[in-house]
Each structure stands twice: as C-alpha cells, then as structure tokens.
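The complex appears here without one of its protein chains, the remainder shown in place.
As written, the chains take the letters A, B, C and D, and residue 1 is the first residue of each chain.
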Amino acid sequence: MSWLSPDGWQAVALSLRVSLVATVVALPFAVAVAYALARGQFRGRGVLNAVVHLPLILPPVVTGYLLLVVFAPRAPVGAALDALGIRFAFHWTGAALAAGIMGFPLMVRAIRLAIEAVDPGLEAAAGTLGANRWRVFWTVTLPLTLPGIIAGAVLGFAKALGEFGATITFVSNIPGQTQTLPSAIYAFLQVPGGEGDAARLVIVSVLLAFGALGLSEWLARRERQR
Amino acid sequence: MSWLSPDGWQAVALSLRVSLVATVVALPFAVAVAYALARGQFRGRGVLNAVVHLPLILPPVVTGYLLLVVFAPRAPVGAALDALGIRFAFHWTGAALAAGIMGFPLMVRAIRLAIEAVDPGLEAAAGTLGANRWRVFWTVTLPLTLPGIIAGAVLGFAKALGEFGATITFVSNIPGQTQTLPSAIYAFLQVPGGEGDAARLVIVSVLLAFGALGLSEWLARRERQR
Amino acid sequence: EVTVFAASSMKTVLDRIIAGQDVRVSYAGSAALARQIIQGAPADLFISASPEWMDAVEAEGLVTERQDLLSNRLVLVSYDPAPPVDLRKFDILAALKGGKLAMGLVDAVPAGIYGKAALESLGQWEALAPHVAQVDNVRNALALVSSGAAPMGIVYATDAMAAPDIHVVGLFPKDSHPKIIYPVATLNDRPTTLAVLELLNSYKARKIFRAGGFEVLE
Amino acid sequence: MIEICIRHEVPGFALTCDFTAPAGVTCLFGHSGSGKTTVVNAVAGLLRPDAARISVNGRMLEDSGAGLWLPPHQRRIGYVFQDARLFPHMTVAGNLAYGIPKEPKGAAWDRVIGILGIEALLERKPRSLSGGEQQRVAIGRALLSGPDLLLMDEPLAALDGPRKDEILPYLERLRDEVQIPILYVSHAVSEVARLATTVVLLERGRVVRSGPVSEIFADPTLVPVLGARDAGAVLEARIVRHHDDGLTELSCAGGTLWLPQVNGAEGSGLRVRISASEVMLAKERPEGISALNVLEGMVSAIRIGDGPGAVVQLQVGDAQLLARITRRSVEAMGLNEGARVYAVAKSVAVARADVGAGIR
Partner (left out) sequence: MIEICIRHEVPGFALTCDFTAPAGVTCLFGHSGSGKTTVVNAVAGLLRPDAARISVNGRMLEDSGAGLWLPPHQRRIGYVFQDARLFPHMTVAGNLAYGIPKEPKGAAWDRVIGILGIEALLERKPRSLSGGEQQRVAIGRALLSGPDLLLMDEPLAALDGPRKDEILPYLERLRDEVQIPILYVSHAVSEVARLATTVVLLERGRVVRSGPVSEIFADPTLVPVLGARDAGAVLEARIVRHHDDGLTELSCAGGTLWLPQVNGAEGSGLRVRISASEVMLAKERPEGISALNVLEGMVSAIRIGDGPGAVVQLQVGDAQLLARITRRSVEAMGLNEGARVYAVAKSVAVARADVGAGIR
C-alpha cells in the first residue's frame, strides 16, 4: 500500500507484536506483584511497591540506559542469558522487555485496586472447602479480579504502543527488528518536512490503541453483566 | 551545596513545582472526567474515554509536538491565550501543562475505578434528603472516592516527575525556566562524562517519588482505618 | 540575559565557554530546537548540529546573522582495543564479527546521515545496512559501544575523545561525506546577543572548542 | 393525604396502582415481587414510571399528563431504605444533619433524637453501629429532612427478631407523635398490624384490596392472601387501669382484656392484635383456667381451608375477631354461623409483638 511506506507497515506490525507480547508476558508478573502488594504482609512490601513504580518515575532514557547496562551481551546478566539462548539486545524481544517494564507500574496499579476489592470472606470460604492458597488464588481471587486485569492490560498495551525513550536507548532502531511505531515517528520528526509521514503513523497508532480500548470496555461491560 | 550543581538544585525545585502544580491543577479535571466516564450515559462517552488515553498511547514527542503546535506564541490558540496573559510556551507553566496531560490518563483510570465502586444507593439516598446532583457529588461521591483520588494523584505526580519527551519537545530545556529533572538528566547524558551528575539527579528524583508514594500509602491506610 | 538554543552535543564545551556569563543554554535535539524557534521560542542564538534545520529557521525569516561555527570528524570506535587503521582499506563488516554497528538514525539525525554517506562512498553501506543499530542521538550510539552492546559504532570525534573507555579505530576521510557543519545564528540584533556571538568567536572559545575536538571554521 | 396513580410496564411486569391514603401509616403489603418497591421508588422519584399522578397533601409531585416531574431532591420526601444507607464517612450527627436545610438545628433535632433514643450515638461512625441502631439513625435522618411524606421500604427486614423488637416501638411513637403520613412497605404481618392505619394489598402489580387495618385483618377471605399463620384481628382498645400485679386492664368492643404492663396513660387508646392462631374457642365460659381474656361473641363466618385448619370470624361487640382452629374442632363443637361462643386468649400470648408501645 502506498499510503504508508513498507517500512511504515513493518513498524506497525512490529509495534503490535511487541506491545502484545509485552502485555501478555508482563501480565502474570503484574498480577503476582499486585497480589503481593494487596494481600501480602511481608517485610519489604514498601520497597517492592517503590521499585515497581520506578519506570514511571525515571525518565525513559534512564530506564533504557539501565536496561542496556544490565542486558547488554557483555554485561554479566546479558551474557548469562545469552548462554541460555535468550537475547534481548537489538532484538524485538528487547523492545518488548522495555515496553513491558515501562507499562508494568500501570498494570500493577489497576490490578491491585481490583484485588483489594475482592471480598476476603470469599477466599476464606474457599479455604474451608479444602482449597489451598494457590487454588484459592486461581479459582476465586483471579476470576473476580478479571475486570481490573483487563483494565490493567489495556493500560499496559497502550503504554507499550507509545513507548519510545527506553526502547530506542535499549534496543536502538533496526527496521523490521526493533523499529517500533514511536521510533519511526521520531525518525520522521527529526528531518525537516517529515511531519506528514509522522502524522500518518500517528494515526495508525491511535487507531490501534482505540481498538484496544474499545475492546476492553466491551469486555468489562460483558464481565459486569454476567 | 556541592553535591549537586546549582543548576541541578534549580532543576529539582522546578520539577517539584511543575509536578505539584500539574497534579493539583489536573486533579479536578481528572475527577470530573472520571465521574463522567463512570456515571455518565451521554453520547460520545467512548470518544471521551479514547481522547483521555491519547497521551498514553502517543509517543511523548508527538504529544509535545502537538502541544507546541497548539500553544506556541505563533499558533492561534497560543496567541489568544497570550493576549489574555496566559503563557505556556517556554515557561514552567508549559512544563506543568505537559506533565499534567501526560499523567492525566493515569489519574482518570484510578479515580474512575474508585467512583465505580461507590454505591449508587448512597447517592440516591442523598437525593431523597434534598441534595441536588451537585451537592450529592460534593458531599457523598467525592469523599467516598478519596482513596482512589489519592492513588490517582500519586500516580500522576510520579508520572509528572518522570515526564521528559513531551516536556522537552514542548517547552525546551531552559535552565531555571523549563529544565525539569528529567531534562537535566538528559542534558548530562548527552555529553561524555556526565553520567555521574546524571546519576545524582536520578537519585534525587527517585527519592522524591518514593516520598510521594510512601505518603500516599500512609494516607490511604489512614483513610481505610477511619 | 541571553538564551542560547544549542544542540545537546555542544554541552561540554559550551558550558565552559559561557561559564560566569549571564547566558542560559537550552540543550536538546536540533530538530526540537529548530521547531521551537520557528514557533516563537524566546531564543537569542541558535547553534544547530545540522545545516538543514538552520535552513528551516532561516526560511522563516528569523535569522539575523548566520555563520558556520564549527566542524567535526566522524570516527569509527570500538569496545575492544584495536590498532588504528585506514578506514579506506578496512572491512568493518568483518571486524563486527556478527555484532551491530551503532549509529545515529541514518535518515534522521545528523551523525547518522553523515555516517551513512561515508559508508556509501567507501562502498560498505550495502553490506553493513542490515547490521546497523540506529539510535536517536550520537550519545546513545556511544553508550551502545561503551556498554559492549555493539562492538563498534560511528560517532563524532568529539564524543570519542571524551569517552575514555572506548577505542578509536579510525577517522573517516573528510571527503567521504558532506562536510560536517555546526552553524550558529543570531535571532535578533540585541547587543547582548551579539556579544555572545562575539564570545563564541573569541580566542578563548576557539581554544576550548579545539580542546573538545572540534575544528573551528573561520 | 397521599394520592397515587401509577402505570408502569417493564418486560414481564406491569404495575397499575391507584390508591388514596389518609393521614397515618399506610402499609403496602404483598408478596415478594408484587411491586411494592416499584411504587415507593416511583413516589420518591427514583424511578420514572410510564405514567403517574402523585400528590402529597395536595402538592403535585408528578403528573405525566401535565409533563410535571419533580426530581427526588425537590419532592420533600423522606425515604428509609431497607439497608439504612448511612453515609459511612460521616458521623451519626453528620448523617442526621445532612437533610436539614440550614442551621441552627432547632427543636425538631432534640425531639427526633429523643424519640429514637440515639443521643449516645451522635459522635460515632455508622460502621460501628448495630443494625438496629443504624436503622434508627436512618429514620432520624429521613425525619429531620422535614419531609411531607415518609417512605419506608421494609426498614426492618434485614434485622433479626430482637433487633426488630427494639425498633418497632420507635416507629409507633413516630406514628403517634409526628404528624406526617407514612407509606410503609412490609411483608411481615405483625409489623403491618402494629403500625398501619390503612392497608393496601398488592398482588402482581395490582391493588386487590385497600382499607382500614381492622377491616382487612378481620376478613376471613383474605386469610390465604395474608398467610394463614399470620392472620389475626386488630382491635381498638382503651387503657382502663394499671394494676399492681403488673397487669393492665383494657376495655375493647367485646369486653375486658388483661395484658402484661402496657405503657400508656390510663384512658389512652391503643391497638391490640390477637393472632388467629392464639385464640381458642369454647362453648361454655371456661372456669379455673390460667387464661384471663375471655370474650363472648357470635360466629359471623367460617372459612374451611384446604388443610386441617379453619378460620372462624366472631362478632365481638362491634369488632371482629379471628380464630384459627382445626376442622375437627369446628365439627366437634358443632360451630355454625350465629352460634354463641367464648374466645379465650392468654395475656402473655396476646402481648407478643402486637400491642402498640414497647412491651416484652
């Protein structure tokens, strides 16, 4: 299609993939952390809460820089992961990691509010029916938190679609590999007269996010009506 | 103090001011929009919801660019506001505007969840006691939403502290005027050997945000115990 | 008080030159600064890292006086120590050993645009293109190399000079790419503005620019 | 006086409800799903029916023909919900003051708080109150808003027995001391009998009967509607004397009644409900028994039920009494219309929960 350049379409496809993977992979961790923050009574709860919020507080460049320092192939962690065949640097997976981390605090917040709204009495009831903590979580807490999880996922997905600073710093901008929509938009904005191309990508990105939002509102409404 | 350069301290003070003002000013709007989204049954609800999420979805540079195009002294809106004595462009108020807009979707989400949790029966009860919709909102809905408002405010404040892309694109990076902590960090990271200065600023910014987080958790706990 | 809008790569030297003066500098990307000036930013002077953005500002009729201030060189840097080579006869692809070559955005930021031109004229671009990791500014390219994420990168000589933990493999020949020019322009004729332009052209300033690795244009 | 005329249809349910209620307590009575809450919500303005004319003491609240519809906050109506709905973030005093137009609080404040016995609770938060206390505060809050009409939708349904007993006397004092009409929803017969002036019987969205409480409750044909267990006549009585041994002597249409200590001045009137299942019939005036209440009457109607039971209506003076006995006894005693019999009821049984003003 001529409306967008092939590179543009590639960026759209990649951004979708990156955002979806980031959201899907981060979600279980977000749920776990949200549960720990909502229900846990352990030492270091405050610290965990603070650490989770870090990506929100730090300028994205800093987050990207820290990721780079930790996950670069020559860095200890990066090297170890490399040995296991797990690559982040210059790979779309790295973009997903950055996007997931940046969206993480938003997911955790939404899910935590939802978990705090679940009646602990229902969990106690499940316990008396022979369910251990793990089963209680899976069969009672989690399903009842679903609307909040959906809200959190959409928030995370939207953030992932828009993430730029941390992504480009961490995994740079390799067309077809790590060039997400925001990177492509940024590139267009750096040259005089690139605003038109940028605008087209912005429209695509807005449409994608609106689709996700609409879907989530619909899911939440359906969930509420059941 | 020699630990931070004077410019650094200036950036800290400015960032605090910008984030506080952004949060305080955006909060009433966030509450109003959250209320409309949670309780309203009007046409265009979906569109409003989508528009509110825009700053989350768009790369911050794009948001900054759009702000620049709208509020710059040469742009129609900017010129009109200028005539009224209201200045955003290249002014700390503009940094606050950018920070507020970027944090807006986060505030609205948290507050909306809280409003949706308020029992409409209590609002109906207030109505039968002679309170019109406005009074019901102020005396019943709003106080019961307080924990969610606190959560939203902190999220918005944290986001405002970390906002970079939109701010630097919109209001530039003028020390003492529009140079917030993240912009200052960025400037240090642009030159070789600036990492040490940047790191110090990062620490300050993290401490500030943690302080806000701690305060909010404490407020929320107190609110719940009452 | 004078407000200077300057490309962020100028920070080290410019901060030193204006030390003690009543001058504020807003450091950001040239594109952002140029757009802001076009939209009416209260800048008195603009130092751009790219002549194109200065052209854009000039086209709006905002420039009162323009001058090519500095020039720079492109260098190939590496994470691992390497002996200096002649880049005309150096196979970068082979030296990457499968790693990435870090550069600025090759269609967007000046260092990337110059770098791509240089590689093209050296006949290496075709082969290297798939192996280029582009970042939004030169400093991030440098960070990729100094963190070891990319074995090599193309950056300005000024950046390489100030980074102790990386190694300069070679200078790109001057004629392999369009001349790198940092233009400066005054945006008004206020005496204070002109004084700063004078300061930039002063002997002391030149000394600092040269010490920072820049080539001063007459 | 309340005039209510409502038409409302939702899928599966149609309400057609017309009635006029005089001053005092009007009880809306009917099975679950008969439309009681729908009526009350329409009166409060919380529901907008398809068509309605509603007026309170001549003031029109809603007239769909004329396009008039006042929003809830302009209706001057006090609504006591089943679930109290106190504002959790305010103290009891804050809740009570919510509907008061302006300071100062004035005499009504002290009076309502006195009637409801909630002086000691004023500074507490609703969460720490027992269910009965919460309902009392909710009633006080509704009253203090100075309503023209008080709506109460099963205000006691969520409370268990002892807590119900705790609050019923307050409702009676309300009825007797506060001069505003009350529309009261309940499916507890004892509450209705105790409180109502007028009863409106709803069934599947339609008014099947309405009238003074004594008439409705003494009607043997309504026994199946009211529920056999709870049927029973309501008698107007007058306190004659409080005796030293703790008994109160009352005179009613059919003779003398003895009840354990009833509050009230000698000479004052009150209402006594004698549950049909607690009345025993005898052909001869029984002697040497512990039951003190023996009223002579004439069988005015006999209604044989489907099961083993029968309901016998007696004319006692100018009042009616119901007795629920077995068919076997009807036959064994040879009862038929016009027969003279004695109705026997224990003092303590009558005292149950059916006399005005708090006794245990």
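Note that a contact is a pair of C-beta atoms (placed from the backbone, for glycine too) under 8 Å apart; a residue touches a chain by one contact, two chains touch by 3 or more.
In this text, all values refer to a predicted model and were calculated from it rather than measured experimentally.
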Contacts of the hidden chain among displayed chains: A, D
Residue in contact with the excluded chain [from A:G127, A:G194 or A:G214]: A:G127
Touch with the omitted chain, as defined above, among A:P6, A:P143 or A:G211: A:P143
Contact partner of the left-out chain, one of D:G12, D:G246, D:G267 or D:G338: D:G246
Sole residue of D:A51, D:V178, D:V240 or D:L292 that reaches the chain not shown, by the stated touch rule: D:L292
Missing-partner contacts on chain D, residue numbers: 32, 130, 157-158, 160-162, 187-188, 227-229, 243, 245-247, 258, 260-261, 277-278, 280-284, 286-292, 307-309, 323-330, 333, 344, 346-349, 352, 360
Where the missing chain touches chain A, by residue: 119, 121-122, 124-133, 139-140, 143-144, 146, 226
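Methods note: only the chains that are shown with their structure count from here on.
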Averaged-CA centre spacing for the pair chain C and chain A, given as whole angstrom: 34
Residue list for chain A, restricted to those that touch at least two other chains: 61, 65, 186, 189
Junction residues of chain C, two or more chains touched: none
